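A single protein chain has been omitted; all remaining protein chains appear in their positions.
Chain lettering (A, B and C) follows the sequence in which the chains are written, and residue indices restart at 1 in each chain.
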Amino acid sequence: MSEVLVVIGVGGMGETIARRQAPGKKTLLADFNQSAIDSLADRMFTDGFDVETQRVDVSSRESLTALATTAAALGPITQVVHTAGLSPTQAPLEAILNVDLVGVALMLEIFGPIVAPGAAGVVISSSSGYLTPAFSPEQEAAIRGASPEELTSLEMFSADALRNSPGMAYGVAKRANRVQVQNASALWGQSGARINSVSPGVISTAMGRQELASDSGAFMRSMVENSGTGRLGTPSDIADGVTFLLSPQASFITGIDLLIDGGSVAAVATGRARM
Amino acid sequence: MSEVLVVIGVGGMGETIARRQAPGKKTLLADFNQSAIDSLADRMFTDGFDVETQRVDVSSRESLTALATTAAALGPITQVVHTAGLSPTQAPLEAILNVDLVGVALMLEIFGPIVAPGAAGVVISSSSGYLTPAFSPEQEAAIRGASPEELTSLEMFSADALRNSPGMAYGVAKRANRVQVQNASALWGQSGARINSVSPGVISTAMGRQELASDSGAFMRSMVENSGTGRLGTPSDIADGVTFLLSPQASFITGIDLLIDGGSVAAVATGRARM
Amino acid sequence: MSEVLVVIGVGGMGETIARRQAPGKKTLLADFNQSAIDSLADRMFTDGFDVETQRVDVSSRESLTALATTAAALGPITQVVHTAGLSPTQAPLEAILNVDLVGVALMLEIFGPIVAPGAAGVVISSSSGYLTPAFSPEQEAAIRGASPEELTSLEMFSADALRNSPGMAYGVAKRANRVQVQNASALWGQSGARINSVSPGVISTAMGRQELASDSGAFMRSMVENSGTGRLGTPSDIADGVTFLLSPQASFITGIDLLIDGGSVAAVATGRARM
Partner (left out) sequence: MSEVLVVIGVGGMGETIARRQAPGKKTLLADFNQSAIDSLADRMFTDGFDVETQRVDVSSRESLTALATTAAALGPITQVVHTAGLSPTQAPLEAILNVDLVGVALMLEIFGPIVAPGAAGVVISSSSGYLTPAFSPEQEAAIRGASPEELTSLEMFSADALRNSPGMAYGVAKRANRVQVQNASALWGQSGARINSVSPGVISTAMGRQELASDSGAFMRSMVENSGTGRLGTPSDIADGVTFLLSPQASFITGIDLLIDGGSVAAVATGRARM
């Protein structure tokens, strides 16, 4: 029985990571968009991969639980890659919180207990989480203490606190991901498994270009131009980091976030890039 | 002319990293301890490595500049690994600041402009930097604004502010390393190079065991037992992370810190491990 | 000035390898098929890669020399990946020899002297070269002694010797690639560079499926079923091997072939798979 790789979210980044990790494994592709998983499954089958699919709504406990049940039936789950996310240019505030905040909480809680010993998971967060003010210790404790379904009832995630801004909701949700992953490292550790996140900077995917073209585009361009690498990221850059975190070479790494941003957060933090 | 690898600090971790990265390169080993570099150079020569040595005092601009001059004369410097550090069980407050804070600042400033295009550097910091209260924006700006020699004159690094505690000095210096590396990513970027740090958790080296046996040992043991991995780290775990950060696969990573701690910081942050 | 990656041949395997190696580099895509390079260049540009293109006919010294000139003008050439090849289902005997045998010889000779110190190249050969009878020492010496343009005049590559069989020409050319790469390791070594080949087994690309559906398909299926892994290969498997050979971790590997075939050659050699 082959090891099972679960990839949740099959956009450009999800596809790149799936193709990278899939050799020799049974891969379960999941996404909200049925035609997206069908299309990728067809193409990966053509390329020799052993692929299964299941539609999922990550904001639904029932839907994610069904996915986990399917995955567990396929064999020992050794890798979980969670790339499902909504950007502020794509969706309203509420949907962003349901997918980017609650969806991650549900995945961490549902998959943590069922992954195989030695397994590893990666959540794709965002460098936006680094450009959002730090949480207070009380806010961090509140995120850890809330069940996934209670998260959106916390005052810090109210529309008022977020000034009705999808962009702010996105940044706060992505910052919360780091608290969630840090906290979940205990639960995953009980399974002998590891869980980390990756925070991509400005990546040149369809979604990334959408954001570059949005109001926040000028700031993004300033970040890139003033960053240490001076370039946009590619899906390969993110897949390289994910591959490392999932590898035996990272067996002492859990509960952390790996920022892969070309140095753009540094450009902001040091005042070189400006809004 | 071979590529040049510079390894500053040749304790257990420095040796492991040096042996990992040295194949095919000219390696320049540097340390405060002449007999330590002579011994490692002998053993690495026996094992087929192409090794040079030079004594260095990282707290001295003159000494580090001399090292840089030697390195540049050997060929294009493509990798710099800075592992030189003093732990609170080894040294008084002032020495810790001079080595762990000023030494890093000097290395970043002196090597940044002379490394080859495509080069990468890694500073070994410590997870202690994550267990120290966050700096204020003003403190971060002060660290960035000060020359290496001015750093210890900042109020935040005064014996009073550090309560005359070598342990606190260590934690604050290691936290400062992240600010320094983030800031230096611009300077290194101008050379087409990258610079990052790694923060090891409780690693089972001679220095690590010394710390475990010290007053802070009970806390360390609690951190390890409540961490996601439940184990001590090894020099190999750190070398694996350093290898990744120095590799082409990390070409979009600069100005960041990679925490390799087995989940022990998470155990503290979530209240599972207690002082 | 960025390091330059040259990818010759942009089919499924070439694309996968190009995307894997391209981050942080200037990538020069070359192929006989102009629309194939235009299409891949567009898609890679969208994904944030820094891409240039040039049409090439690998069987022409003039055309490959022009490619090398373009590449050298872009910056230091640190990686060359040669995936251009014709399969027996696609082309007549003469074309196969011109591309798979002469094309490789020309690339090795033209690029060897101009790559940067520390550079590495990989030629994609085929496991078919392992299913072809071994050459005599005299035949190997003849391959080494002939200029690229003289190769097809050798008796061993005559239509008679190859029984007018494109399949036999393919196997013999691919076996010759190993002799060519072994021999070229001296020339590339003079540049401080390395050169190796990879021999993929039955890979599920468009070309691979074409071969599976051909007369030799039954034999291929028997090889896969009786192989140690029992599965078809994917472009990712090959890219993983190429990534290793191009990495600093392979700095002591040159002049060799890496067989990535899932164990299918072993199945034939041990008599488990039969024609």
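To be clear about the criterion, a residue touches a chain if its C-beta (ideal position, glycine included) is under 8 Å from a C-beta of that chain, and two chains touch if they have at least 3 such contacts.
Remember, it's a predicted structure, so these values are computed and weren't measured experimentally.
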Among C:125, C:139 or C:183, the residue in touch with the chain that has been omitted: C:183
Residue among C:54, C:79, C:177 or C:254 that touches the chain left out of view: C:254
Positions on chain C where the hidden chain makes contact: 134, 140, 144, 182-183, 185-186, 188-189, 194-195, 201, 226-231, 233-234, 237, 240-241, 243-244, 249-256, 258-263, 265-267, 269-270, 272
Hidden partner chain, residues of chain A it touches: 1-3, 21, 23-24, 117-118, 192, 247-248, 251-252
Interface residues of chain B (partner: the chain not displayed): 12, 16, 19-20, 22-24, 46-50, 203-206, 208-209, 229, 231-237, 240
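One rule holds in what follows: only the chains that are shown with their structure count from here on.
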CA centroid of chain A to CA centroid of chain C, Å: 37
Inter-chain centre distance, chain B versus chain C - centres from mean C-alpha coordinates, in Å: 42
Where chain A and chain B are represented by their mean Cα positions, the distance between them in whole Å: 29
Residue list for chain A, restricted to those that touch at least two other chains: 229, 231, 233-234, 237, 240
